[in-house]
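Missing here: one protein chain of the complex. Every other protein chain is in place.
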Amino acid sequence: MGSIDSGSQPAANGKLEIKIWRGRAKDGAFSAYQVPEQAHQTVLDVVTYVQRRIDATLAYRFACRVGMCGSCAMTVNGVPRWTCRTDVKTVARKGRLVIEPLRNLPVVKDLVTDMAPFFDKWQAAEGRLQATSDREAEVATIDPASPERKAADAGVECINCAVCYSACDVVTWNPDYLGPAALNRAWTLQNDERDGGKAERLRAVTSDGGCQNCHSHQSCTEHCPVGLSPTASIAGLKRMATRAAFGRGPR
Amino acid sequence: MIGPRLWLLQRATALIMAPFVLVHLGLIIVAVQGGLDASEILARTQGSWGWALFYVAFVLAVAIHAAIGLRVVIAETLRPRRWVLNLTAWVILIVLAVLGLRAVYAVIA
Partner (left out) sequence: MIRAPRKTALWYAAMIHRISGVALALFLPLHFLVLGLAIEGEAALDGFLIWAELPIVKIAEFGLVFLLAVHLFGGLRVMALEFLPWSPRQKTYAAAAVGASFMAGVGFLLSAAS
């Protein structure tokens, strides 16, 4: 999804000029570092180089390094990104990178944000399967061609990286708003035949901070590293809420 | 900040007004030909039950729609307390409805 920052140029002297946010949100500041430029270098590689070779006190978060775990998202040159899958060449401007923590979340230190509000809203949106059977039951058979299965498939690959949550202006404006990731997850569950919590979840996603707050800016869709469209999922929830208002509950 | 009922009411008033606004835009473009003229406007509206109904519905829908819309904008930009927000929305609704219905009376009666 590296289409936003095009026209990048290589560093002048083989060194990347890196600015990294240090400290907390209020009393923190940028520190500058020089990192050798390499072929096939990710933004996470750059941050790791700084932490291992220049300043061991730099705090950041990562785990899998292959775009599956969703823990390494940061703001890179003003754009929220999964740093382990972002090639420096696609985002650096004249060899310069400005790396900040994710927006819309409290900063613990340096590049580490407190993800608690993000996951609290995930739970508030009932973003978990309400099982209707146990492990002794047979595996549910779900028709891959059914509209519900297709709708769930479209949103299910979310890696919980909070890039969408960080990109969303409604989250900034309205602290109660559940946000794109939690609502996207709720939508996949509303389309899950095995789930037994649909009425409860519909109430949760139409609460004061629910799906109806979305203004369809589609910044979430623009920045989602795995190419999902939370806006489409939220629109689905809005249709479901509308049907419910006319007495037609979720199937 | 906005519950599902207000959200739906916002969409419902929008759907009601969509054809009204199209008619209104058409009328504006026709009425402006040769200059705006009170006699031309009043000749169309005075004593007409059809236009009275049209404009009363239009005024009520727009008063609700504007009150809910401004409520959202105020909530997201100024973040007032909940009771201040609701009171503001009610004041907007009532002011627009009263002024609007007075205007309808003025051009129909």
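The chains carry the letters A and B, assigned in the order they are written, with residues numbered from 1 in each.
Everything that follows uses one rule, which is that a residue touches a chain if its C-beta (ideal position, glycine included) is under 8 Å from a C-beta of that chain, and two chains touch if they have at least 3 such contacts.
Note that the coordinates shown come from a computational prediction; the quantities given were computed from them, not determined experimentally.
Touch, as defined at the top, links the missing chain to these shown chains in the whole complex: A, B. Across the entire complex, the residue among A:87, A:148 or A:169 in touch with the chain not shown is A:169. Remark: the residues of chain A touching the chain excluded from display are 4, 25, 75, 78-80, 100-103, 167, 169, 172, 215-219, 222-223, 229, 232, 235-236, 238-239, 242.
In the full complex, chain B touches the omitted chain through residues 11, 14-15, 18, 21-22, 24-25, 28-30, 32-39, 41-42, 62, 66, 69-70, 73, 92, 95-96, 99-100, 102-103, 105-107, 109.
Here, only the chains that are shown with their structure count from here on.
Spacing of chain A relative to chain B, judged by their CA centroids, is 40 angstrom. Residue ranges of chain B in contact with chain A, taken from their complex: 1-5, 7-8, 11, 75-77. Chain contact summary for the complex, chain A toward chain B: residues 170, 173-174, 176-177, 206-210, 212-213, 241-242, 245.
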